[in-house]
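Heads up, one of the protein chains got dropped from this complex, but the rest are sitting where they should.
Moving on, here comes subunit A:
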Amino acid sequence: MPLDQPGATHALSPAAAARLAAQVAAARRRRRLQSMLPWLVTIGMFVVWEIGCRVSGVAEFILPAPSAIAMSIVKWWWPLLENSWQTLVTTVIGFALAIVFGLLLGVAIGSSALLYHGLYPLLIGFNSVPKVAVVPILVIWFGIGSVPAIITAFLISFFPIVVNVATGIATVEPELRDVLRALGARQSDIILKVGLPRAMPYFFASLKIAITVAFVGSIIAETVAANSGIGHLMMVASSRFDVPLVFAGLLVTGVMGVLMYVVAVAIENRTTGWAMRGQNDQRLAVGG
């Protein structure tokens, strides 16, 4: 029986070779454009913003131009760095806690229908409570500082992780489960060997959402109840009507969010490449 062994080459006619080379070149151009596009779009946005500010002559304390924000960043680089580092550490701690507890609870809920039905309404209820409203309570319990910010980041990023991991585990195909059960596998074997690996793409999809909302959580808490962090810095700056510095804080936050997102995507691509199968090949094929 013939099985398709790779690498079987045969001679191409010159016309076919030229066409193939053109297809490959087109695919390469497309990929290069695709990798440059995010930078082009971002730079384009700042250019439009700058021109808009200059043409309309809007006051700096209403909407500062990117050049004014840049100058503010240069002027206040040390406080910005110090406070954004504080925010980053706070967020990452809260996020890490959310990963640990989110995975545990997600696995528990996903593999037990009883827990699922018992806990789900409660989880939805918790998630519906605006986290800003929780911060004052956290301040009463833990005082001003980074603890309320860590907990807020945790609370806000916990939910998407739980829901996604639970979905990934609960939707394991029954036949896949039967293959293992018919071998006499324990419930823990099924979760470890089938449930968890299958939930990984869902888990990483949720991490991309969770990391960005974790920043929202920690910064909300910092604006209300902290004496350091980028949220606190923005509050102080706005009370002095230093609007360029407020925008500088926003910009730095955005950059941190994108960086963490990139980290999450890099880990995702390394560990769950199987779920994205064939996308690279497809891109090449579409290029023709």
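What we mean here is this: a residue touches a chain if its C-beta (ideal position, glycine included) is under 8 Å from a C-beta of that chain, and two chains touch if they have at least 3 such contacts; residues count from 1.
Heads up, the rule we're going with is that contacts and distances are computed from a predicted model.
Chemist: The hidden chain: which UniProt name fits, "Monovalent cation/H+ antiporter subunit D family protein", "ABC transporter ATP-binding protein", "Na(+)-translocating NADH-quinone reductase subunit C" or "L-lactate dehydrogenase complex protein LldF"?
Modeler: Its record in UniProt gives the absent chain the protein name "ABC transporter ATP-binding protein".
Chemist: Looking beyond the chains shown, say which of A:151, A:194, A:234 or A:260 touches the absent one.
Modeler: A:194
Chemist: Hey, which of A:89, A:176 or A:209 is the one touching the hidden chain?
Modeler: Answer from the full complex: A:176 touches the omitted chain.
Chemist: Of the residues in subunit A, which ones touch the absent chain?
Modeler: Where subunit A meets the chain not shown: residues 1, 3-5, 173, 175-176, 178-185, 189, 193-194, 197-198, 200, 272, 274-275, 277-278.
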